[in-house]
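Missing here: one protein chain of the complex. Every other protein chain is in place.
In this document, chain identifiers A and B correspond to the written order of the chains, with residue numbering beginning at 1 in each.
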Amino acid sequence: MTVDPNTTRVENHVLLRGVALCKRYIQRAPFSRRKFTVDAVNNVDLEIQVGQITALVGESGSGKSTLASCLALLEKPDSGQIFVEEQPVTGWGARQLLALRPRIQMVFQDSAGALNPRFSAARVIQEPLEVQGLSSGPELRQRACSLMEEVGLSPDRADASPLEFSGGQRQRLAIARALALKPALLILDESLSGLDLVTQAEIMNLLLDLQGRHELTYLLISHDLSMIGQVADYIAVLQRGMVVERGRREQVFKRPQHEHTRELLSFARGLEVAFHSAGAEARG
Amino acid sequence: MTSGKWRIRAAGMFLGLVHAAILFAGFVAPVEPTHQNRDFPFAPPTRLHLLDAQGDFHLRPFVCGRDLRLGTFFEYDENCADHYPLRWFVNGNEYRIAGLFTARLHLFGVEAPGQVFVMGSDNFGRDVFSRVLYGGQVSLAAGLLATAVSLCLGALLGTFSGFYGGWIDESFMRFAELFALLPWLYLLLAVRAFLPLHITPLRAFVLVVAVIGTIGWARPARLVRGIVLSARTRKYVLASRGFGASDAHILRRHVLPHTYGVLLTQAALLVPQYVIAEVTLSFFGLGLSEPMPSWGNLLASLQQYNVLVSYWWMFAPTLALVVLSFGYLLVADALQQHLQSASV
Partner (left out) sequence: MRYLLRRLLHSVYLLAGVSVLCFLFTDLAPGNFFDEMKLSPQISPNTVAALKTQYGLNRPLPVRYLLWVKSVVRGEWGFSFAYNSPVWDLLAVRAKNTLLLTGVATILAWLIAVPLGVGMAYWRGSWADHLGMGGTSLLLSLPELVLALGLLYFAVRTHSLPVGGMSALNGESYTFLSRLRDRLAHLVIPVATLVVGSLPLLVRHVRASMIEVLDAPFIQAVRGHGVTAARTLFVYALPAAANPLISLLGFSVGGLLGASLLVEVIVGWPGVGPLLLEATMARDLYIVIGAVMISTLFMIAGNLLADAALIALDPRVRTRA
């Protein structure tokens, strides 16, 4: 059992592990017999350690979202195994998975689409609690309001529709919802894309804050290596469904082995400087 | 209130009034629909007078007596020596409201032996106005019930098909396509052809409702399916699954609320269509028949040449039908506009 001298987090516990995951999509052009098979996820191994921020990087079409869906137990991979806290969950049905759901929650990219516009903000946050039957009545509302405060939203707006919030505020709402079930792992699928840089930094700060308070583990998914570079502990690079490079942040950044990683890094260089200051402040 | 909401309310109120008149047919109608007056077959609508034979002005309008013109079949002369004042809120024959309460109060009437035929009388001397009102109860009920059947069936199948997708969806769409393809009147007749011709009125009613309802399920089903399909792919549905929501929860909370608007609009469009379907069937003698009055069999007498030519007031049910259709059309239009602007 090793203890990283830089932090007080324990680092040998694997929260989520994927082994040889494959998922393929078959598309058929209408009225034609030709089929296109796309290997969205091709033989991927991935480990997510407790307490760490693991980043999954790749361009669009690299299979990041599909992999995330599989890891979040929202989709079933065609082959391979998934272990949640060393427990194999391959082939589990909806009922069995129900108990595991609170452990892993996901925050999506498109917050406007991820939150039902007809619900009030409070209702959005309450829904997971309702579904899991964890509380009811006035207690629900209390939980919702306190969660809103935690993510930096004013509980006065509990009855507003998600559409009345700005993009950044909506993401905070989505994060609040994800926290409702007190998860161990939060998967953030491109959650910062589409926001302006200042808001991105704010949300990132919030996430780091929350991590400290609730002992969360993060899986960050993004195409933006520069932003990831500030916060991630461990990075895996995905290209066309395969992991082409993995390693600790310093390793990947200073000595990238794979060409694709080098490509991505070169795009990101320009922005890294801007982020460095914001990220450095956040980390204290 | 935005103009859209205003229009819905205005149209709704108008329609509500029409429905109220029909529901309270017993109140609005001066006499029973089955009350025969063999002395006055095919009498034209009664005229209201304010000046009597002596030239005196009466504040209360009155109705004159009528005599059959000798030597003719159904022509009448007015005999204003007898005059019967028109009274409001009179007590008349007993009737039932919605089959539950009994009452005797009528909106208007005249003392016997005067009659006020607002829309004339038919070949048995029965008051057409009363028959139109009572017939409206039957035709409207048939239309409403058939609409309910179609919408329930369509919503159920459409939701099932759209939500579960895959081969269920494919085969369902093919099946629905067949139904949507057939001209409904042909199908209606064909189906009706193979059901017993002579049945009790209640059974006939149920039959008509069932047949009309089951023919029209395809269109609402397709609309609902489309909505369910697109709602199912929303990210918030995925998120719900992420915290373990069951299919029932997702359907109830996230998917089905989107369908209510469309279902309402469809209802407003279907009811008049189905009322017309019942009227058509009964007109041809394939729907409801005497003694149960429906607008269809009331109009059936127009198939006789002499009736069509000489007794124009027998067209009365068409007025009622048009008024009803127009009301529903206004509501449907207003609903559609409102929904379009709301979904933006």
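By definition in this document, a residue touches a chain if its C-beta (ideal position, glycine included) is under 8 Å from a C-beta of that chain, and two chains touch if they have at least 3 such contacts.
None of the values given here were measured: they were computed from a predicted structure.
Colleague: Of B:Ala239, B:Val255, B:Leu286 or B:Leu335, which residue touches the hidden chain?
Modeller: For the chain that is not drawn, the touching residue is B:Leu286.
Colleague: Which of B:Ala21, B:Val191 or B:Leu229 touches the chain that is not shown?
Modeller: Of the listed residues, the one touching the omitted chain is B:Val191.
Colleague: At which residues does chain B meet the chain that is not included here?
Modeller: So the residues of chain B touching the missing chain come out as 174, 177-178, 181-187, 189-197, 272, 276, 279-280, 283-286, 299, 302-303, 305, 308-309, 312, 315, 318, 321-322, 325-326, 328-330, 333.
By our rule, only the chains that are shown with their structure count from here on.
Colleague: When the centre of a chain is set as the mean of its C-alpha atoms, what distance in Å lies between chain A and chain B?
Modeller: Inter-chain centre distance comes to 57 Å.
Colleague: Within their complex, state which residues of chain A touch chain B.
Modeller: That would be residues 72-74, 94, 97-98, 101-102, 105-106, 108, 110, 113-116, 118, 127-128, 131-132, 177, 180-181 of chain A.
Colleague: Mind pulling up the chain B residues that touch chain A in the complex?
Modeller: Residues of chain B touching chain A: 234-236, 238-246, 249, 253-254, 257.
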